[in-house]
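The complex is shown incomplete by one protein chain, all other protein chains being positioned as in the whole.
So that you can tell them apart, the chains are marked A and B in the order they are listed, and the count of residues begins at 1 in each.
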Amino acid sequence: MASLIDLANPTRFMRLSAVLLPWLAAAAAVLLVVGFYLAWFSAPPDYQQGETVRILYVHVPAAWLAMMFYSMMALSALGTLVWRHPLADVAQKAAAPIGACFALICLVTGALWGKPMWGTYWVWDARLTSMLVLLLIYLGIIALWRVLDEPSRAGRAVAILTLIGFVNVPIIKFSVDWWNTLHQPASVFRMGGSTLDPSMLWPLLILAAGFTLFALALHMVSMRAEIMRRRVRTLTILEAERLDRLAAQGAPA
Amino acid sequence: MNDLIAPLGPHADYILGSYAAVAVVLVGLAASILRDHAAQKKALAALEERGAGRRSGRRAS
Partner (left out) sequence: MRRAFLAILRRDLTLAARAGGGGELALVFFLTLVVLVPFALGPDLNLLSRIGPAILWLGALLSVLIGLDRLFQADEEDGSLELMRASPLPLEAAVLAKGLAHWLTTGLPLALATPLLGLLVALPVEGVLPLVATLAVGTPALSFIGAAGAAVAASLRRGGLIVPVLVAPLTIPVLIFGVSAANAALGGTVPFRTPFLILAGLSLASVTVGTLAAAAALRSAE
């Protein structure tokens, strides 16, 4: 807990993240290179899907990251509302575009996998539909950040919305599942069903770890940018006030 | 290049397309975040140069 409170200090976060970032980026790069090498040259083609299975090596980590970033946003929202961490809404704001990008990647790669496998780019499958709804929620939150101009007030408003969305996501998943069985009872698609062979599991795990570290590094840079943006904002206001005062002093003389 | 594509079978364009999409989205995201970071850093440095960081900093005299 002590470390969390330490981290909550923006100045200390800036110092710590500057030290941590190169290591994080390097680890992400190594894992991604190794993972891609394994996924492209060492993993065998699937006996059912053939070479198309290679799309899943980026599709599955993207799906996982889209959900992980939303959970992170919900946690930060709790931090904003309950503990009023000064860093929590910075973390929340920085996470939204990254999560949205991974949701988008998940949908695009899913569509490109679906065309050769299912014969169509899009089916209203429960999982695809839920991911699309998640992307919509991400876009709504990003839009809200963009119209709210005062950061401290905006943080709390967006936090409430993020939490409502977080409570809603499982309900949406449940209702979409229900809706799906209602409308297409016989066409439930399964990826493999059986357990993955280690020769396919390892590249997947390494790539998932690599993408996660890459996303966390981006998140950290984005948080640093946001902290600096707020400092720039405060300093600009202070400077304007001081210039104002000077002008007022200068005028009567 | 052909050696790389040929073993991918009949759906090579979908596979390469999805990897290209991933690359475009992630490079775009990283570039926009890094550019934002650099811009804020510059703005902050410019402000501190003018002495805005110190409350007692006197500029006009």
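Points worth noting:
Simple rule for what comes next: a residue touches a chain if its C-beta (ideal position, glycine included) is under 8 Å from a C-beta of that chain, and two chains touch if they have at least 3 such contacts.
Please read all numbers here as calculations on a predicted model, not as lab measurements.
Shown chains touched by the undisplayed chain in the intact complex: A. Considering the whole complex, the residue from A:33, A:136 or A:201 that touches the absent chain is A:136. Residue A:167 is the one among A:167, A:201 or A:237 that touches the chain not shown.
Think of the hidden chain as still there; on chain A it touches residues 81, 133, 136-137, 139-141, 143-144, 147-148, 153, 156-158, 160-161, 163-165, 167-168, 171-172, 174-176, 178-179, 182.
Keep in mind that, in the parts below, only the chains that are shown with their structure count from here on.
Averaging Cα coordinates per chain places chain A and chain B 16 Å apart.
The part of chain A that touches chain B in the complex is made up of residues 45, 50-52, 54-55, 58-59, 62, 97-98, 101, 104-105, 108-109, 112-113, 115-116, 214, 218, 221-222, 224-225, 228-229, 231-232, 235-236, 238-239, 242-243, 246, 250.
The part of chain B that touches chain A in the complex is made up of residues 7-12, 14-15, 17-19, 21-22, 25-26, 29-30, 33-34, 36-37, 39-41, 43-44, 47-48, 50, 52-53, 55, 59-60.
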